[in-house]
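To start, the structure under review is shown below, and the notes come after it.
Only one protein chain is missing from this complex, and each of the others stays in its spot.
Take a look at chain A:
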Amino acid sequence: MSELGIVYALLGAAAAVLLAGTGSAIGVGIAGQAASGVVTEDPSKFAKVLIMQLLPGTQGIYGLLVGFITLSKIGLLGGGAADIDVKTGLMILAACLPIGIVGLLSAISQGKTSAAAIGIVAKKPEQFGKAMLFPAMVETYAILALLISILAVTAIQV
């Protein structure tokens, strides 16, 4: 039964990367559609809308970070997997969930907010700073989830 521990821990790392990465891909995709619409009409706004499009991409990076720390913790990166019991494996899985789930949902929401904010840039490019604040607000919750995931994963004794 002790082999299951490492499976759960690896599942945690996979969930963090998979969910947060999927969220970012969807979010960046939504914002990308809006950005393409604006650039079709006004290519001079490319730089501004590109920044907006990239905002929902951070959740994927957070997921990757948590996944990396988890893999390092369970020794998979060093070549020798640690001997992890089921309870510890499940704890690592639970620790990875905040960034996985919050990353998925916040990236999609951020993508939609970015698309709306790209509308502001299309009509009033001088309001770029204000427009960027709206999608940036969504980021707060992804950062909170990232913090908890990192703190929890690093606190678990293997």
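The rule is simple: a contact is a pair of C-beta atoms (placed from the backbone, for glycine too) under 8 Å apart; a residue touches a chain by one contact, two chains touch by 3 or more; residues count from 1.
The rule is simple: contacts and distances are computed from a predicted model.
Missing chain, UniProt protein name, picked from "V-type ATPase subunit", "ABC transmembrane type-1 domain-containing protein", "ABC-2 family transporter protein" or "Aspartyl/glutamyl-tRNA(Asn/Gln) amidotransferase subunit B": "V-type ATPase subunit". Considering the whole complex, the residue from A:L11, A:A94 or A:A116 that touches the absent chain is A:A116. Within the whole complex, the absent chain has one touching residue among A:Q33, A:Q127 or A:T140, and that is A:Q33. Residues 26, 30, 33-38, 40-42, 45, 112, 115-116, 118-119, 122-123 are the ones on chain A that touch the missing chain.
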